[in-house]
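A single protein chain has been omitted from the complex, and every remaining protein chain is retained in its original position.
On to chain A.
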Amino acid sequence: MITKNTLFNVTTFILVSLFLTACGKQEESTNAGLQNNGAEETATLIRLATVPSSAISVGQARKTAHPGQKIAVSGQIGGTRSPIAEEYASFVITDSVILFCNEIGDEGCETPWDACCEDADKLAEHRASVLFLNDNGQPLNLNMKQQPGLSELDYVTVTGIVAPGSTPDNLIIHANGLYTEPTKL
């Protein structure tokens, strides 16, 4: 004999099971993006085939960008002594107006990409931080020197959005696309 109570319990069980299954599926689909891929696959996913036509310079972005804005920025990797992060997909991008030590003939400089010969204030106004996030909004674990093989002074263009905590003094781009010169990839 099936009582009302039993029927209620069974119905509740089925509904809860369906709800949990649905949640699980959603979680799975969220993680199917950047997070669960190998370094090479991740590097391929963020790679752009062509230069975004809307790309602006770092200096221009510093003046006009506001948090949440979609943006494409071009520049050179550098501006600090170690501009590429070790374990996270992050680097510092610098405007082309900045002269690196090798460009002004200082061949003896061991770290020309830090632009130590450039005016410090000018350098500070022409840099931005680039960070690739995974689908959960966390910094993407990827050594970009290994994959896709970035190195200091590379010319790159990144697409993404201006980070919520970004300020005019500290531009942070949460990137999702990267274009580098074909010879670099």
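A few notes on this one:
One rule holds in what follows: a residue touches a chain if its C-beta (ideal position, glycine included) is under 8 Å from a C-beta of that chain, and two chains touch if they have at least 3 such contacts; residues count from 1.
Just so it is clear, contacts and distances are computed from a predicted model.
Not shown: a single chain whose UniProt protein name, out of "ABC transporter substrate-binding protein", "Oligopeptide transport system permease protein", "NADH dehydrogenase subunit H" or "Fe-S oxidoreductase", is "ABC transporter substrate-binding protein". Interface note: of A:40, A:87, A:119 or A:181, the residue touching the hidden chain in the full complex is A:87.
Seen from chain A, the chain kept out of the figure touches residues 79-83, 85-88, 90-92, 114, 116, 124, 127-129, 131, 139, 167, 169-170, 172.
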